[in-house]
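One structure, as structure tokens, below. Some questions next.
Removed: one protein chain of the complex. Kept in place: all other protein chains.
Now for subunit A:
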Amino acid sequence: MSGFEFSLNGAVLTALPSGALWWAEPRVLTVSDLHLGKSERIARRGGTMLPPYEVRDTLARLEADIEATAAQTVICLGDTFDDLSAMENLPDAETQWLMRLMAGRRWIWIEGNHDPGPTAFGGTHLAELHQSPLTFRHIAAPSAKAEVSGHYHPKARLSAQGAALSRPCFLIDKQRVIMPAYGTYTGGLRTDEKVLAALMGPKALAVLTGKTAYAIPMPRA
């Protein structure tokens, strides 16, 4: 699996260029912040009517990652749905697609701030998951160790030859991984924001997603 390999509390993990996290030994694939149904939610609340294709685009990428890794467990690390109504209003075709992906493997929904509460799709619903030696939760706990979380949608900027590139990124240090948002309709929070700077140790890395996963020192203010 191409990507950036690192270890967290003894677990060997790979940050994939797609923004998913692969734990090869127990065959666990983790994705965070899918925000499925975002376009529906915005329209429902009287906002604009965005192209309603983000669910199929996100699911297509997830399907590709599941096929490439032959994952036995998939963890959705919270904010899988943009809100609970978006989950309920998911069109039939897309609901069936999601069910098809779930079939034949362990599937864990971690609760996020956008989607607190159980899903209508089966699988296991948890506030957080402990799978030794790691803990999976939606929002990083400042004092936690060996933790995999999402929520912040980190993105890193890199200036190269006068042009600035900005990419969603993993943030990685000795204690934790903060995952990029996987959903198609998601923005990002710059790594130089205070909240991220405070969570990450001084030697933290940012692993940029895209065609290839590139590691750089975490950009700070």
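To be clear about the criterion, contacts are C-beta pairs under 8 Å (C-beta built on N, C-alpha and C of every residue); 3 or more make two chains touch, one makes a residue touch a chain; residues count from 1.
The rule is simple: contacts and distances are computed from a predicted model.
One chain of this complex is left out of the view, and of "Circularly permuted ATP-grasp type 2 domain-containing protein", "sn-glycerol-3-phosphate-binding periplasmic protein UgpB", "Putative ATP-dependent helicase Lhr" or "Nitric-oxide reductase large subunit", the protein name its UniProt record gives is "Putative ATP-dependent helicase Lhr".
Touch with the chain that is not drawn comes from one residue among A:A68, A:L84 or A:L158, which is A:L158.
The omitted chain makes contact with subunit A at the following residues, 39-40, 43-44, 46-54, 56-57, 91, 152-153, 157-166, 181, 184-190, 192, 203, 205, 208, 210-212, 214-217, 221.
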